[in-house]
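Of the protein chains in this complex, all but one are displayed in their positions.
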Amino acid sequence: MKKVITFGEILLRLSTERHLRFSQAESFKATYGGGEFNVAVSLVNYGMNAEYVTKIPNNELGISALKEMRKLNVGCEHVLFGGDRLGIYFLETGTSTRASNVIYDRENSSMANLHTGEIDWKEVLTGATWFHWSGITPALSQNAADACLEAIKVAHEMGLTISTDLNYRAKLWNYGKEPKDIMPAMLKYSHVILGDIDTAYFMLGLDKVDPDYSKGDNLTALYDTIFKLCPDMKYAATTLRYSVSASHQRIGGVMYDGTTIFNAAVQEVTPVVDRVGSGDAFMGGLIYGLNEEPLDKQRALNFAVAACCLKHTISGDYNLVTKPEIEKLLSGDFSGKVSR
Amino acid sequence: MKKVITFGEILLRLSTERHLRFSQAESFKATYGGGEFNVAVSLVNYGMNAEYVTKIPNNELGISALKEMRKLNVGCEHVLFGGDRLGIYFLETGTSTRASNVIYDRENSSMANLHTGEIDWKEVLTGATWFHWSGITPALSQNAADACLEAIKVAHEMGLTISTDLNYRAKLWNYGKEPKDIMPAMLKYSHVILGDIDTAYFMLGLDKVDPDYSKGDNLTALYDTIFKLCPDMKYAATTLRYSVSASHQRIGGVMYDGTTIFNAAVQEVTPVVDRVGSGDAFMGGLIYGLNEEPLDKQRALNFAVAACCLKHTISGDYNLVTKPEIEKLLSGDFSGKVSR
Amino acid sequence: MKKVITFGEILLRLSTERHLRFSQAESFKATYGGGEFNVAVSLVNYGMNAEYVTKIPNNELGISALKEMRKLNVGCEHVLFGGDRLGIYFLETGTSTRASNVIYDRENSSMANLHTGEIDWKEVLTGATWFHWSGITPALSQNAADACLEAIKVAHEMGLTISTDLNYRAKLWNYGKEPKDIMPAMLKYSHVILGDIDTAYFMLGLDKVDPDYSKGDNLTALYDTIFKLCPDMKYAATTLRYSVSASHQRIGGVMYDGTTIFNAAVQEVTPVVDRVGSGDAFMGGLIYGLNEEPLDKQRALNFAVAACCLKHTISGDYNLVTKPEIEKLLSGDFSGKVSR
Amino acid sequence: MKKVITFGEILLRLSTERHLRFSQAESFKATYGGGEFNVAVSLVNYGMNAEYVTKIPNNELGISALKEMRKLNVGCEHVLFGGDRLGIYFLETGTSTRASNVIYDRENSSMANLHTGEIDWKEVLTGATWFHWSGITPALSQNAADACLEAIKVAHEMGLTISTDLNYRAKLWNYGKEPKDIMPAMLKYSHVILGDIDTAYFMLGLDKVDPDYSKGDNLTALYDTIFKLCPDMKYAATTLRYSVSASHQRIGGVMYDGTTIFNAAVQEVTPVVDRVGSGDAFMGGLIYGLNEEPLDKQRALNFAVAACCLKHTISGDYNLVTKPEIEKLLSGDFSGKVSR
Amino acid sequence: MKKVITFGEILLRLSTERHLRFSQAESFKATYGGGEFNVAVSLVNYGMNAEYVTKIPNNELGISALKEMRKLNVGCEHVLFGGDRLGIYFLETGTSTRASNVIYDRENSSMANLHTGEIDWKEVLTGATWFHWSGITPALSQNAADACLEAIKVAHEMGLTISTDLNYRAKLWNYGKEPKDIMPAMLKYSHVILGDIDTAYFMLGLDKVDPDYSKGDNLTALYDTIFKLCPDMKYAATTLRYSVSASHQRIGGVMYDGTTIFNAAVQEVTPVVDRVGSGDAFMGGLIYGLNEEPLDKQRALNFAVAACCLKHTISGDYNLVTKPEIEKLLSGDFSGKVSR
Partner (left out) sequence: MKKVITFGEILLRLSTERHLRFSQAESFKATYGGGEFNVAVSLVNYGMNAEYVTKIPNNELGISALKEMRKLNVGCEHVLFGGDRLGIYFLETGTSTRASNVIYDRENSSMANLHTGEIDWKEVLTGATWFHWSGITPALSQNAADACLEAIKVAHEMGLTISTDLNYRAKLWNYGKEPKDIMPAMLKYSHVILGDIDTAYFMLGLDKVDPDYSKGDNLTALYDTIFKLCPDMKYAATTLRYSVSASHQRIGGVMYDGTTIFNAAVQEVTPVVDRVGSGDAFMGGLIYGLNEEPLDKQRALNFAVAACCLKHTISGDYNLVTKPEIEKLLSGDFSGKVSR
């Protein structure tokens, strides 16, 4: 059976309610999430076997994060306990023309201080077929970047498929390195990357692309440049997102397999309940779709887009939708009719 | 003075808040409602005299349902106490492309186990001018179907106007009978039915209609077939609903009086606060409109559509809007401007 | 440094949550606000020095209002304690085609019973450069109207710029006077007024204007009539608001400086979190913009419109947005993208 | 069948939650209550027929108060609509050594402005056997005092039993009169009064009693003085309350029937959920007990004390306990064991 | 390693908040629990391996119950999906002299309709050392009783230690059998029973014991009678509970091992947050204590009593306390001092 290992940080998420501003908040909703964890949750919801590898402090907050993993049936056999604190992020959810706002408070977290050698990746990855990481982990600290590279190399040696969500976060990357210093050595082992071409070029240290690329017919050429730098690459995909406002998104997607460009139809999402994690929902849908047998590349992309759309209706970081709900969208039914 | 008796089940409704999924719910909002009860509430709000007949258990949940009836000034003089439990339904309110979801937990309820002979319909209906029932009651159990037919016959004998909301619920009808086995004998006494032509044909055991009927000019012919099977029929009406998404509805309406087709202009409803009970709001508006003197059939339909639209903005099962608020919409003012 | 004094009533605002109707409310959200206070909050948020002058009762509700002023860094050195009660308004927030509803309960409030002579305006206004009042205060009572005129006259004598939001509230003005009896003597000292032409004409006792005025080229002429009656007038501005529904507003603005008509582009606001105070947000943005150096009249109007739009996304009476958030809209970015 | 008419004001009660102070409150719980209304609720809960007579404004708050009456099955056939506002009281619930605090905001309420002649007491009292009023109504205004006296006189003429809760509220009585100016003319028609001897003497204009009276054997003599001034008097009762703290009360009771002193055993109540209305619960229990047949005076007093104790466990103004729950306490079972 | 299998029903628990009565509830807190499940949670919290066997419906409520099991790390490998509904119980939490109230709504639940033969107990119990069941399961239905007996017999054959909580629930046992018809055949395999002597005698069909037994020296004799009927019996234990009020409990415990009576010191618990599940907490503590090595019978009893006391401070059905927290009480520290 196929088994996916995802690796990254799990955070305490503290969000204001009812679109209140931070200074209006009398309380914060508390949930747990994180980019790669969210991917694992999606995979489990679609029926796959997925495990999350991370490091959490041995206090009640770390234990609560662990309980969340268990509740969602995400494997946690190799979660490490230790370090000083659980990373936190504060979220103020915007609406209409007002943007959401994030305050990261994740420095010196248990995960940011993870060292190489702490995890026996040979053992962790035994029995797994797929390894997923994202650009958030190397953004945390040199330690986390080193630990991530260590994992990637073992996954590569053991022949796992490796997927990567580029996930550029400008508010992180504070430890003196830029993505281009760190990411190329990691991305070269990826079989699947998620992220727009601009970000991929930026992280790989390539020149900025012409903003009109998507209109021209040179999209293939642009992707080919990436594929050349990442010799194992099989699929490069990206969400196409048009933000009408914080409450109204139009979501499509593109995937390239080295030969063909696949496009998914754009869908309307309004109102948005919670946009955070919608990229992870896309990633989760894509990994799931690429693991279906027989493989249907167009369906894999469509599945990812539909999953991404539905995530916008779910509170919290991860996507709590079922495969039949996604299939309903794939069949063209967006009516939201009550089932009774 | 005109007095309407409505008959059916009252349920405890347990709904998640803030569009949370069932598995995210730490609590459920508790209200009480039910299709025919919701109609009675509308009628009272417009100034009519309406009473609800049902059976509830003699425990604190049944008593709470009774308190809700009293609070809303719906007559409850003939409510029966007895049986084992109050029916429950769980509601997860969708948004955007995610549909709402209902879990019924109403088997073996006090109402489902109501027997013929328990209610002295002669006494109950004395002084009343109108009797309303819906297709939900015969869907509950053979007992409930029998009890409903008993009521209809007495109402017929006593010369009341009888209205019916077809209200097909696929998740009910679990006791071995299909609508066509039960409904024709009941519908033949109806003067007013609410429901789309497909449902009417299905419940009357007629062949499925051509899906393009509404575009052709054979709508009158289709309705005439129904009128033939229901010899007392005076009005057949239906909501015309286009679901853009769970959050965005377009609402119109059609009514046929045996001669003429009346149409109401389509109105936009977005966002939707609570769609449940919007059909009951239409029904309530229609009964009210058909009881206005002098009768204005077009206005009756328009009133029903406006009531239905406004219901989408109200939390809970029943429609808490006033006649002036409906009149405002009828006058063409949808601006939602603050009155101050 | 520039300093603005605003004068009016601060109210306890009790609003239902989640669009509930008054009769559904088990609790009311409690905040404090008021037209002119809301203006002061905006100014402070943009970095100006602003103070609020009002009268509140010496009980825990009055003290709570004072704490709100302090929290928001609005000057309160001259707030008077005394009188019997804090004014209250109850708010039911509408949605879609259902309008919001306000119940005023502010008679006999401390502010409504304020007498002339209670405030030493010479002392209060020393060091200030701008005085702001609105049409709400003279609507409360003859006492309040007299006290407001007293303040205006001192401000005029001391050479302050005087701005006025016409703020016509039909549910007030219950003490036997009409606006045209009271307002002309007060408006004649204004340098800036906010309000549509209809309201201005109505309050100045002029004939009702042709409803098609805005389409014709006689807008300048209409404004000139106002300018003639208010000899100090420098700017007349108005929000252009098209209410698609209670949840969807289109907001633009117009300003006239005696010579030129300035127009601001219309912006979509949907969904609306809280419309109350959006006019005050416009006023706050306008006063701020007119105090920027060097003066850019078009930017001042645009700033006011953007502030007004953003207010619709903020719960409560006053506008909790920052100057950079407004600048983002001015730069054309309405995408509401998460900053992270 | 016996029927009780109670008369007084119904208020909107706005209370802070979780023992928060007023200045900490982000929201207020909203319920409706009032001394004499609370008595009516008790009576209905014990199976009696009770009606409340009051005046409320014709706005959504007045209507919400009416819905509360209906919900609780208190008769409201003679409720008057009119006047400007619903009276409000704000409640901060204390705990341990910190006292609860009440802010009254009920001046100029619809009830305070009720005039004599507005209510046709002959019609209202027809069919009733008992009339209940309290010392709160004459404390509101001269108008309310006059209207109350009018009601008392008609009740007297029609031969109803008249009960009175003295209910001295120092924060009311602001209209220039003292209780001794008003109350003697009203109390002289009472058959039952509830209140401690100090208050009775104070309201009747008698000299202050020796604080040690209750220890001495002159209690009978003290009561006899009262009985002499109130020639119809049959029962004088009082709660004996020892406040250990805001969270811990010891409750007993005394009743005198002109001949004998009855005492009820003291009971512990800790913790206190809501003390407001516990006196009304005593009054409700007493009226109920004095109407039981055959009359058992000791049981009537015990019933009142038990009802009072249980009220401390109920949130809100009125007592939501059943007769069996009171009987359980009367049988000596205070264990609070779960029934399952 | 020792592994405990517990067997019974998991319920949706819907409880009012803040001691509200059912009729006051606008919402219900939703959690999941059940007597034997609660025991499993305790064991896991103390570091043991525990699994729960039950049957749940294949809907979102069943899945939510499953998620709760997973979250708490209780094994759920053998949970069956099927049947019509999840059992529900409604809880109104009392306080002071007002008792808590439970409404069961668990008829026709998936677990009540479990048949013998549905569970392969040989497989389920392989690797386990202890089997726990309670008197609730045979009270549900004849089916459930049969299924429970089936499990007990297999556990007996496989040589597991069998523990039983008598858990008499008078509101259940509605299917025409009395405990004495059903329980003796099941209890005869028990090694450990929890329950007071009255209940044990009642369930075993013995004569009612003299209420003064505990004061006399015949306690040993009474227990010996039980031990004779249950030949495998090793330990009989009971909580000694004195209910001062719903908010104040005094908790002790007794255990007999066939030779010696062990007593645990009585501890004060006030205030009580949630009494439900405190017996299960005792049971969980006892099973844990009896599995400690080396065995210390007095400590096992003390551990059970301390666990029971602490449970009263925890919201929800199961006991969320840690072993160190219990050890702190065992060491005599009841001060509740903040650790910081």
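Going by the order they are written in, the chains are A, B, C, D and E; count residues from 1 in each one.
To be clear about the criterion, a residue touches a chain if its C-beta (ideal position, glycine included) is under 8 Å from a C-beta of that chain, and two chains touch if they have at least 3 such contacts.
Every value quoted in this text rests on a predicted model; they were computed, and no experiment measured them.
Checked against the hidden chain, the listed residues D:Gln24, D:Asn108, D:Thr225 or D:Ser335 yield one contact partner: D:Gln24. The residue from D:Thr220, D:Ser243, D:Thr260 or D:Ser339 that touches the chain not shown here is D:Ser243.
Contact between chain C and the unshown chain involves residues 67-68, 70-73.
By the touch criterion stated above, the residues of chain A touching the omitted chain are 14, 17, 21-23, 25-30, 59-61, 63-64, 67, 84-85, 88, 90, 92, 101, 103, 105, 107-108. Listed here are the chain E residues that touch the chain not shown: 17, 267-273, 309-310, 312-316, 320-321, 325, 328-329, 334-340.
Here is the rule we go by: only the chains that are shown with their structure count from here on.
Averaged C-alpha coordinates give centres for chain A and chain B that are 45 Å from one another.
If you average the CA atoms of chain C and of chain E, the two centres end up 63 Å from each other. Touching two or more other chains at once are residues 271 of chain A.
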